[in-house]
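Scroll down for the structure; my scribbles are underneath it.
Missing here is one protein chain; the remaining ones are kept as they sit in the complex.
Now for chain A:
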Amino acid sequence: MTPRVISVFLPRWPTDRLRRGQGKAAPPPETPVVMVGRVGRRRAIAHLNFAAAQAGLRIGQAVAHATALVPGLLLHDLDVDGDQAALHRLALWAQKLYSPTVAPDGADGLVIDATGCAHLFGGEEKMAIAIRERLSKVGLTATVAIADSWGGAHALARFSRRAIFVATPGTTGREISLLPAAALRLPADLVEGLGRLGFDTIGELEATPKGPLVHRLGAEPVLRLDQAFGRKAEPIEPVMAAETLHVRKIFAEPIGAPETMARYLTQLTQALCAVLEEAGLGAKRLDAWFHRVDNRIEMARIGLASPSRNAKRLAKLLCEKLETVDPGFGVEKIVLAAPGAERLVYKQAKALEADQAVDLSGLIDTLSNRLGPEHVYRLASAESDLPERSVRLAPPLDAPESFSWPADWPRPTRFFPRPEPIDTVALLPDAPPAAFTWRGTRHRVRCADGPERVFGEWWKADAELARSRDYFQVEDDSGERFWIFRDGDGEDAQTGTQRWFMAGVFG
């Protein structure tokens, strides 16, 4: 699988963070705010918000100059350590939501390994949009780029001038060639040096012979170039919360055989469970990182329905995931961590009670790790008269105690969430059709029950205020029974289109 990397650029990170911290007391967004740092002995603008930039201020300007230019300018001291610590926390948050491999990228961004993650969000484009929207909801300005390499994504997120940039696989080199050399994550003096030599864009740098370049400016520009073009692997060392319990094993000789990996993974699980036991915790999630000799990090993750430190079970679940881990030329280090471990509470066994509830957490863990947690669920009732809204998904472990579905109105065994239009021969406004054609087959209605009138839910959408539907249970000549409805009451055009639909099939 070609690696895919997401780079998230937070251009206003220090000021956005400041605003977030101030909460309701924050000044209106159009107030210019600058963060003050030191350049030598001079107090200078280290960062500014959008309003300040619009007012004509720029980074590096002397504070005295800025206050004279912009009346009412708010000054705050730049808190580099605080920003970095907060970025670390943001990375941990992103790790829970998007991908196990997330790290802070410089002082104002995140890098996320999206390899094999994007399909969970419906594609890379959608994932990038989701990330940006999520960040914007918590008050953070962000631009997001996806590319084949960390360097490429980093450059595109910061210099492409687009809020979302998805470079299709294989095109990263072409996409970044027109960007300035400053996009290569090089220190300022090196960028200046390149400029003096006449290199403005990454493309120009790429086209020049590398030997003289190394001779002149050292190895760094070429290294960054190779990383951005994906010629040199650059592993993303994922963040880990300080309190995360973890164990690691470093191998003198890289391992690669599946059974060997499984063996060491089992040992590590046992070791981790011992650590968990000492802390009185149970794992809710296990992340295993496989550091390969070729400087890539593969990972496997399992989730658990309830906290556990049952080494045998956890090892079995982890080993099932091993087939997704490609050891390449060998794995030289495995780290196994239990992020977000929770206090483990043992329930009193009630063996003597007759109606002892069966513990299904083991089965649910196995199935959710195999199918994905969103594919193992219960169905519970939701308060709605509309049949398609009356069912909601519930987590598999908390069994709903009661339900609110009607007991006396028949409900079909198979229900089509998207009703299919049918052609009908209908008589009176209140009567079911005498015959209908569904999926090319004509059914003559032998008998029918209904109507069951369902009204629109005006509190959900204004358009539903006047709507109603009439549901009928009809039986055709062969005895097959269907659930059909008319959109509307059959008389008033306001109530619906008066067309007939197939809603489900009874058993």
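Quick note on the criterion: a residue touches a chain if its C-beta (ideal position, glycine included) is under 8 Å from a C-beta of that chain, and two chains touch if they have at least 3 such contacts; residues count from 1.
Everything that follows uses one rule, which is that contacts and distances are computed from a predicted model.
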Chain not displayed: protein name in its UniProt record ("Damage-inducible protein", "ABC transporter permease", "Na(+)-translocating NADH-quinone reductase subunit C" or "FAD-dependent oxidoreductase"): "Damage-inducible protein"
Option touching the unshown chain, where A:R20, A:K312 or A:R378 are the choices: A:R378
Among A:A274, A:C447 or A:A493, residue touching the chain not depicted: A:C447
Omitted-chain contact residue, chosen from A:L363, A:L465 or A:A493: A:L363
Touching the absent chain when the full complex is considered, from A:R414, A:R442 or A:K460: A:R414
Residue among A:F329, A:W405 or A:W458 touching the omitted chain: A:W405
Missing-partner contacts on chain A, residue numbers: 358-360, 362-364, 366-367, 370-371, 375-381, 385, 387, 390-391, 394, 396, 399-401, 403, 405-407, 409-417, 441, 446-455, 473-475, 477-481, 504-507
